[in-house]
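Missing here: one protein chain of the complex. Every other protein chain is in place.
We just call them A and B in the order they show up, numbering each chain from 1.
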Amino acid sequence: MKRSHGLRMPAVAAMSAAALAVAACSTSGSSASSAPSAAASSSVALTASAPGITATTITVGSHQPLTGPAAPGYSEIAPASAAYFAYVNAHGGVYGRKVMYKYLDDAYNPATTASVVRQLVLQDNVYALFNGLGTPTHLAAVSFLNSQKVPDVFVASGCDCWNQPSTYPETFGYQLDYIREGKILGHYVATHFAGQKIAYFYQDDEFGMDGVKGLDAEIPHSMVVSRQTYVPTNVNIGPQVAALRASGAQEVVAFSIPAFTALLKLYGLKVGYNPTLVVSNVGTDPITLSGLLETYAKQGGATVNGNQLTAGVITDGYLPTLGNTSNSWIALFKKVHDQYDAKAPFDGNVVYGEAVAYAFVQAMLKAGKNPTRAALVSAINSGLPQGPLVAPYAYGSANHAGATGAYIGVIKNGLIVQEGSVLTTDTSPSGLVTTSTATLQQAPASGVPAP
Amino acid sequence: MVEFLQFTLSGISFGMIYAAIALSLVLIWRGTRLLNFAQGGMAMFTTYIALEVIRHTGSYWAGFVVALAAGIVLGTVAELAVIRPSLGRPELNSVIITIGLLILLEGLAGIFYGGQYRSFPAAFSVTGLRAGSTPLGVSRFDVFVAASVLVTTLLLAVGFRYTSAGLRMRAAAFNATVARLSGIRVARVITVGWALAGLLGALAGVLVSPSTFLCPNSMDAIFVFGFTAAVIGGLDSPAGAVIGGLLLGVALSYAGGYLGSDVTALVAFGILVVVLMFRPAGIFSGARVRRV
Partner (left out) sequence: MTMRSLPRVLGAALATAVVVAILSVKLNAFQDYQIAEIAVEVTAVAGLTVLTGLSGQISLGNGAFMAIGAYTTALVLLHLGWPFIAVLVVAAAVTAVAGAIVGVAAARLHGPYLAGATLMLGVALPSLAYIYPGVFGGDQGLNVVFTTPGFLGVNFPPTRWQAWVSSAVALVTLVLLANLGRSRVGRNWRAVRDDEVAAALAGVNVARARILAFVVSATCAGMAGALLAIITGLVAPGAFTITLSIALLTAAVIGGLGTLPGAVWGSLVIVLVPTYATDVATSHGLSTAVASNIPVAAYGVVLILVMLIFPQGIQGGVRWLLGLLGIPAARTWHPASMSEAGSPAGGAPASQHEALLTQRGDPPEPHKKEGTQ
């Protein structure tokens, strides 16, 4: 059998050359740390006060699903945060330091997360881990981060497991957790749809199950006539929708991601089932939803657009809604987006990404001019200003949960419109859902938080 | 009862998609004795191309036709550039090459089109049809899906049986040496087989993407079930591919409806095990055991 010797030598030579080139260009290795520069304009000299902090930069890392099945939607968040950091860097930075954001892809695989987080901490020497995304993925990182005493701030997941100050003192949540959200949505359903038949449709993991825990704390069990689950790997939810229809439920409360919220609507069309939908804010970014449903609307033949299919969906929100163009935060975030992240659509994921970056800048400003890692943790433990959230953070040394409240909204014309006031609650089954007394904050004129 | 009907009809709809993928795998297997792991990825890529055409021309059917044409081209190019050089080498190498091709296509799709979900239009209305006042759980589009796959399968079957080109393909698959001696250009026949498989995959892609939304990984699960359907039916049998696909689609629909969404993979595995226990080479395999 003749061998292809002819190709062998040139190929080996080429690959060796390529490998050398790659090694030369590669940025792996210990992180660069510039020599401490002369004092900044303020009276205090900036020093390399902690790993990841130099006189001119702050380096934070994150793990995000940039490729793979979880990428749709979530992969927009980190670029949006990076955009806000770029804006801050262009406007004086944090006490003159620029924020460098290095986020690595873990494809939503916990084993990969464990690896990239170690790379960020042990090799790239990041100051903190910021906005690590995903519950099973971040669970693979949280023990390591805490044992290494690396601040693990503003985890991008609604699990209430990040609120364990005694076990995980370095870890802080950010968004409204799913139990609280379930209670707020459940409270609305129990008061507005009393006596009707309700069904649940939820993702078969802690996102859905925690949401249902919250719902069950508020909705009387006798009202719930059907509970259907789905797994993200199986898009054929026809059987579940048929079962929902057969149950006769007039409202369906869904803890589903946008694709499956859209599929719920789609299969509803197929089986002639059109209940009122009450959906977690995770699954109701109106831009994403309308985009997914747009093409079906056209199939109606008439001049129907995607917005008509999303009209009337009830949801919640803990950040200002996109439709609220007069809101100072939306104006700020849109300005930043248009300047630094223009290729992405301006949707809920972008607002989220920028808002959590804003929270980080607030925390860094509070941590002081030459912060240690512990200083960042203490800064958050002593509480953060409310920022763009509609209800205050819960942060304190005994509580590492983030958002505590949300408003109910209804989708009209492709945008979420707030209905009623902001509601807050806790994560216990018996805690009440009450109206929040907090006032909404305005965005700073400069767009950068005040120190 | 209505539920059962709805489960059955929606199961047939997905089953037809699995059948199309299974059929394309069978075509490639018969021609080159290879498992083409890139089949789903190729379908995904041609669907993206169709989406771009639809966006620019506003016409669904233009996109549909371009997708099918792109499938033919992609299948041909893959065979000539990537598979042909590896024939005659250990065959697992070719399998790894198709895996490499799959990964490459997913990466390219992410680079060119981004990783977000894109919604792909359906050819016809997706509103459910009704028998009287009972919703059947299928739409006009689902009927179109089933019809397209059936028509394509029939065309292929007729083509194989009654045209001389089809005869050449069957001869080359049956015994390449004798086919060569009869003057058949076996290499060209293999390329045609890959082109047809590409066409079938592209068809499956545009038919299923309205229900799955399009993203670089959206065809992965479809491929797995299509492959399972091909194995159930027997990799040498086109009829087996279609029947395997329908069987699997309907069974998974019942499983999802009556047992819950988390057991569907286990049910598929169970069916596979049961079938292979009695027919180790699929339902429609010829008896080919040699015992001494």
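Here are a few things to note about the model shown:
We adopt the following convention: contacts are C-beta pairs under 8 Å (C-beta built on N, C-alpha and C of every residue); 3 or more make two chains touch, one makes a residue touch a chain.
Remember, predicted model here, so these are calculated numbers, not experimental data.
The residue from A:56, A:137 or A:256 that touches the chain not shown here is A:137. Of the candidate positions A:66, A:212, A:257 or A:289, contact with the unshown chain belongs to A:66. Panel shows chain A; residues 1, 3-4, 7-8, 11-12, 22, 25-28, 30, 66-67, 75, 78-79, 102, 104-105, 108-111, 114-115, 118-119, 121-123, 135-137, 139-140, 143-144, 147, 159, 161, 204-206, 209, 231, 343 of it touch the chain omitted from the view. Although one chain is not drawn, its touching partners on chain B can still be listed: residues 29, 32-35, 37, 82, 85-97, 99-111, 114-115, 173-178, 186, 190, 216, 224, 227-228, 230-231, 235-236, 262-263, 265-266, 268-269, 272-273, 276-277, 280-282, 288-292.
Keep in mind that, in the parts below, only the chains that are shown with their structure count from here on.
Centre-to-centre, using mean CA coordinates, chain A is 36 Å away from chain B. Note for the complex: chain B touches chain A at residues 2-3, 6-7, 10, 14, 106-107, 110, 115-122, 124-128, 130, 135, 137-139, 141-142, 210-213, 215-217, 220-221, 252-254, 256-258, 260-262, 264-265.
For chain A in complex with chain B, the residues that touch the partner chain are 66-69, 71-73, 75-76, 204, 228-231, 233-240, 242-243, 245-246, 258-259, 262-263, 266, 269-273, 288, 291-296, 298-301.
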